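Chains shown are a subset, placed as in the full complex.
By letter and in written order, the chains are A and B; residue numbering begins at 1 in each of them.
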Amino acid sequence: MTFEPLGRSLSDFTVELDVYSGPYEWLLALILKDELEIFEVPLRELVESYLLVRRPGAANGLERDTDFAGSAAALILLKSRTLSPAIDADSEGIEDEPLSPEVLAERLTEYLKIRRAAEHLKDRFVLNAGHYTSAHTIAPRQGSLSINLDRVSLAARQAFSRLIEPPVRHLGPITVTLQQLAGIIRTAIAGGPVSYESLTSDMDRMNRAVAFAAALSLAQEGSLTLTQAEPLGPLTLEPSR
Amino acid sequence: MRDQERRPAHLIEAVLLVSARPIGSSDLRSATGLSDQELESALAGLRERYAPESSGIVLREVAGGHLLSTNPACSAAVERFRREARPAPLSGAAHEVLACALYLGPLTRGAVSRVRGVNSDAVIRSLIERNLLVEVGADHDAPGSPALLGVTDEFLAATGASSRKDFPPLDSLVTQEELDRVRERLASSGTAAGSEPS
């Protein structure tokens, strides 16, 4: 069994959610590429939509169910990690130290407030949508605009040093490198147990997410065992005995 | 008739027509040469003339100024005329980033990500692109002097706010009960179990 089938057997599964409507496999790609926040994806609705189109009697029915269960489990894990603050060591200013319960509570409180404020903003945006301004504007007086030279240099630096990822919204079949990462995991655990943290320490956010999904799929396939002594504690990958 | 043509409200109407940005009272005064009082009473009349119930053009007080815009009740006709779809609504993540900038800003990209618990750079970039967020300075105390982000006048206009003060205070948005529930849940989950016998 390989990782090819993940998503492929589900290529005809499309979802209709508030935040996204289209093929399920594109949804996965968008989440993995940070184009869509896992936070916004109602997993329960996702499962319900799958149950509606489930085809237990079909030739690849079992394969489809397994693929869906595997990817949905990965989404749940991703979502649970997203809910816990300060996990992103690779982004500037974000520490990766374990948080004391007090600090965690404080952060969650702050976040909850922001979350509420965001909901309030959303309502205001909706309420105020559809106001278009006049097109009868007159040109401002010539020569009165002043452009800061340093600001132009800064803009050049920003524009020319930006790393641009290819857009994924136009992608046909997704090319998530699950297989590649599964290969890396297989090689890593050949010598014995490896922690997820050390395995992914050099990876960017997306690769970490894909590595997660790959590890889950390998576990599902029986190639490795995932152990986690305590909830949200370190995750260890070891070869199956 | 000449007198009527020069009525204060007419001068204001004409000036408002040629601006796609809110015009502050002092700019309106100096363009029209009206006194404070004349301006105020003329604006009161215009608010009625351009009220959503009575006109397809509405007068709004946003981002510290006065602005004519189309009545949202007519937006479908406007969009058909322009052959333009309404811009896609912002994502939940984008609303969160804007809430950070509005309530906690100006703040750095790192600070936004810290509050939200996830890297927010891509969302921030798209908000800057949409002119809702802007770099307003730099945090010189931090290494590399990262840029500080704040909300723009376009943001205020898009949310119908006349100023930053037009939003409810952050603390009023969450009830103590909710906060207690968070703490409880945290205590009962594995994370805080160490400090709290379960």
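Here is the rule we use: a residue touches a chain if its C-beta (ideal position, glycine included) is under 8 Å from a C-beta of that chain, and two chains touch if they have at least 3 such contacts.
These numbers come from a predicted model, not from an experiment.
Chain composition of the whole assembly in this file works out to A x1, B x2.
Just so we're on the same page, only the chains that are shown with their structure count from here on.
In whole angstrom, the spacing between the mean C-alpha positions of chain A and chain B is 28.
Contact residues on chain A toward chain B in their complex (touch as defined above): 19, 34-37, 39-40, 82-88, 90-94, 100-102, 104-105, 107-122, 124-138, 205, 230-232. Within the complex formed with chain A, the residues of chain B that make contact are 16-21, 58, 60, 67-75, 78, 86, 89-93, 95-96, 98-100, 102-104, 108-111, 113-119, 121-122, 142, 146, 157-161, 167-168, 170-171, 173-174, 178-179, 182-183, 186-187, 189-192, 194-196.
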